[in-house]
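Missing here is one protein chain; the remaining ones are kept as they sit in the complex.
Residue numbering begins at 1 within each chain, and the chains themselves are lettered A, B and C in the order written.
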């Protein structure tokens, strides 16, 4: 859908939480993909002026250029809650969100650096007492105190939900890709540093972090103890065994049997 | 039925006397007991039925005794048992010392492979100390029959329509009830977009517990999970709540458990319902990637009416797949090829139309839950693999399916 | 990302960089001549793969390091003499010229050989236990001999290095001497060479150390092991993981190759080179299991034949390199075709195992579908060049393997080709062969031709039985007859073929005749077709006995294929009976009676059945040939001196009116698929 097609919602204040991402191939800092999609989703609802961007974390020059990537989407300013790397950013974000008065907070499903557990939106929603929906593909409409959204399910499926506002929502790869970030607005945009309280993340202090170990997907589990069975399990071709075979039926009767199974499995919509 | 027994004492006598020249012929004629393996033909040439040699011995194994001392009669009662699968060890835990709770996704009411891996993990945690029990918490209408084999000691099912579909707030309240009642030592959730990922995080936030997410390994009281979008591994003390990835452990294979149902907490506090499920939205099946399609209609050599096939896919809302032959013959594009040399698919239902089932193809559909075959050849490998096979003309069955579905939809519309 | 990017990621093995992840793994080529030297044919065979873009070839399966491990049975490479060094230099230069790397597998086969030839050695093994596949007896090896052989290994490795090869692979697979020491199944020693894990590992370790000491750190030394012996008293997967880790941890190894299954029984041997009845990559899980515990690159082969499959395996991170050995026998230009975006033009291995089954009979390795493979030295081309001569009208009659190949080659030469096939589909007897259970992959041969003939835009006329008039209407310059023949069931009139008492295997496989309930298959050929038709009938629920006048049914089927037939036939309780001749068939009521006579005693016996199927080979169809022969400029004659020398037929160059007539394949006399394709290629490549 072209973003121009969506009606802008008047009077709605939207905030997007953004983080510094990491390019999967080169590891260079960038705007995080899911976060950028969240911003894009916000821009489908409101004009850039009514969209607040919020980042909690450090603001080194390298990270700054990544954060400017969000400004390059046409938004004038980004608030940076200055937080050291070992801080728990949730209290700071919560306080800031309460101050801002946003009714809708958009978040990428998870970050691309650090723990990236995807917990922040859940903790915020819990603390703020707001609605939460995850995995949004699209916000279809916002109407007063609620909004209608499409939630992405696995296997490309979609579900329509009605969500009471205020709400925190998370966005992942199912949502529309973020618009290109433009150099001019990114350069001009303002990074507003906000000093705030710092809560140390004590729990994470004892963690060991290492580069991810490659983990090939499981092949077959051959449990059999006997050599013959291990042999057979490897060399035999896939056979179900015990299936129902219907012969001598009319095509209609065959079709009915199939239809019954399709209905039972719930794949027929 | 006439229960008067007819007898032919002479034949019986010959049958008993294996040295009688007509012994085998009589046995063959009588048909009872072991069929004769050889007898004299009318032209004075020995006739043999090599298929009739031997009999099933007392161990259920074919036995040949050329001395004739033993014959079928002796082992007549023997059953074939050799084929039976090795029995699993039964484990019952009467009074659980503690619980490891697993909140399974159970798509369609059955355990997913991911769920089974989690149960395997739960089993490890439960078995680390005596009388630890695995508690499965499930929602909606359960259709799984193999919970005991999957390693479940106790099942706590929240049945009822209100738990179906997307009801995270209600489910959260329910889990809260379980927490108060049973206080499991650990809570395990599949970190999957099917629901576990969200429910687990909600629950952790509700309890104020810091969970470990994207966990793929638990060992020695520590767990390792992915961080930084899969780029790093974070190892830490095992927390109470764990959201684990597929293949975090091997599913239970050696034991079978009670899977005894226990009652859910009687009264749950009223959940605040801020999210309402308005139902599924139709999506274009052609837009769904073959590898992740839920429902695939796949075409092979047996398809002659290609328009009919495409129409069937459209009407059924299935993603289209194809066998290699259909692709090589130019009827389907290369990216639609299913199999070890094409795309591996994971559909919940794989409906194969006119595919005989080359070994590469069968390999590629290994992970499909239900395979349905339409084929004219009852002996083909696809039919052997299928959970349901209809032996009939593929085009006709598809046409009938289309008619049934469209007819049904029309009725619904008229009724509405 | 590019579709096949994982294949084209270079990899470092030791100090060596391999340009891609595709390997031709060690196999016995049966081409080393002059006492085991890598001579012209050997080099050209490998050079073609290098030209075709292969990353690494490990040549010389079971190449011997010592003279008491005979080399002559499989014409394998002999590294027991310095005489090999200049030959290796030629081989290495030929490979390196095209950017490929070349290593060789070196081994002492211990008990796994035959003693009754060459130097008539007393074979050695840890505990003198006989080897079943080669029916070999052996002595218990003495420590002095062990020391000698360790030295032989080191010298062999030195020769490989001096010959400019890039590395050696120690064979510790297929029950060669190293893994004979490993396996408690055959190592019952109580001295320092047996018993405990370390002791059983000792021989391999000493070999590795000696080799490393001889060649230094920069030369690649790898080891090929199995992933699970699949014997109750053999090494399990867990054992193999322990072994792999043990050697990998020494830091002396540069790579490990993993093969699923042991090899010292007929049944396990069939696993090693899985034929078309196996699923793709059946033993990948074993290789992946080894990779989990070692720190060096892991190579795995076994039923990896397709670029998508290879990409999936490498991308999944299961192993580091894929062996695509038979894939390269079928098409040595496999890699380049991927690079050129011609994946559909790859002649894909179908797993017929013609290659390996010939090898086990001591015959040179050939490909069922690619007649150019291993005939590079004779000038048979893999890539057919366009002719610079006149464009000709070529009419090919018959769409079996001979006809399809003839049409393909003539079209590649740039001629105007028409192909007639009387059936509605191409394939000829291949289509029949593919009807049998577990043999459906045979159709892959036809499928490739179909795609190629379509790409080459030949004029394909299916469902047309060409007669002389139709052919002449096209005003051909050349007519190639490849019409095949018919089942020879009329040979013995007492069989009653005319009265319809017996049917042919073709009738059954083609579905012209419904399977009976109680069937006797009489097979005089003892190859695939008889076993296939028996399997087909049994699969349809028939009670089947297959009888032959030969030693036993399927006796002519090679070592990696008969076991898979047996696995299919025994569970269906098909009876296999040898040494009985079918004398006569007669009707008795609604039954048929077959009168059989014992070849050796003359004793007669009968079978009462309801269907009798005869497999008695093919009788050529010659009518069309004799009709066309008088009008042909060359009177239908093929100059066999030129043909066998792979030279152009001189009749092509002779001027004159009218057409040339040639016939190839089964319509001359019965050959096999390879024979048909060879006839076509060697004749038509010069059109």
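The definition used in the following text is that a contact is a pair of C-beta atoms (placed from the backbone, for glycine too) under 8 Å apart; a residue touches a chain by one contact, two chains touch by 3 or more.
To be clear about the criterion, contacts and distances are computed from a predicted model.
A.B. asks: According to its UniProt record, what is the protein name of the omitted chain, chosen from "(Fe-S)-binding protein", "Probable glycine dehydrogenase (decarboxylating) subunit 2", "Cytochrome c oxidase subunit IVB" or "Sugar ABC transporter permease"?
C.D. replies: "(Fe-S)-binding protein"
A.B. asks: From the touch rule at the top of the page, work out which displayed chains the omitted chain touches.
C.D. replies: Counting the whole assembly, the omitted chain is in touch with A, C.
A.B. asks: May I ask which residue of C:143, C:341, C:511 or C:541 touches the chain that does not appear here?
C.D. replies: Touching the chain that is not displayed is residue C:341.
A.B. asks: Using the document's definition of touch, tell me which of C:35, C:99, C:151 or C:578 contacts the absent chain.
C.D. replies: C:99
A.B. asks: If I consider the whole complex, including the chain that's not displayed, which of A:91, A:154 or A:185 touches that chain?
C.D. replies: Only one listed residue reaches the unshown chain, and that is A:185.
A.B. asks: Name every residue on chain A in touch with the hidden partner chain.
C.D. replies: Within chain A, the residues that touch the unshown chain are 4, 23, 25-26, 28, 30, 72-74, 179-185, 187-188.
A.B. asks: Go through chain C and note every residue touching the omitted chain.
C.D. replies: On the side of chain C, residues 1-2, 8-10, 17-20, 93-94, 96-97, 99-100, 164, 339-341 touch the unshown chain.
Operating definition for what follows: only the chains that are shown with their structure count from here on.
A.B. asks: What chains, if any, are shared contacts of chain A and chain C?
C.D. replies: The common neighbours are B.
A.B. asks: Please work out which of B-C and A-B is bridged by more C-beta pairs in contact, and write that pair.
C.D. replies: A-B
A.B. asks: Where the centre means the average of the CA atoms, what chain is farthest from chain C?
C.D. replies: Here the answer is chain A, farthest from chain C.
A.B. asks: Just give me the whole-number Å value for how far the CA centre of chain A lies from that of chain C.
C.D. replies: Spacing between the chain centres: roughly 52 Å.
A.B. asks: Using CA atom averages as chain centres, what separation in Å is found between chain B and chain C?
C.D. replies: 37
A.B. asks: Could you state the distance in Å from the CA-based centre of chain A to that of chain B?
C.D. replies: 32
A.B. asks: Give the residues of chain A that touch two or more other chains, as numbers and ranges in rising order.
C.D. replies: If we look for residues of chain A contacting two or more partner chains, we find 215, 217, 237-238.
A.B. asks: For chain B, what residues touch not just one other chain but two or more?
C.D. replies: 359, 362-363
A.B. asks: Considering the complex alone, what residue numbers of chain A touch chain C?
C.D. replies: 214-217, 219-220, 222, 226-228, 230-231, 234-238
A.B. asks: Mind pulling up the chain B residues that touch chain C in the complex?
C.D. replies: Against chain C, chain B makes touches at 38, 41-43, 45-51, 324-325, 328-330, 340-342, 344, 356, 358-360, 362-363, 379.
A.B. asks: Taking the complex as given, what residues does chain A use to touch chain B?
C.D. replies: 22, 24, 27, 110-119, 122-123, 125-126, 131-135, 148, 150-164, 167, 203-204, 206-213, 215, 217-218, 221, 223, 237-241, 243-252, 254-259, 261-262, 265-269
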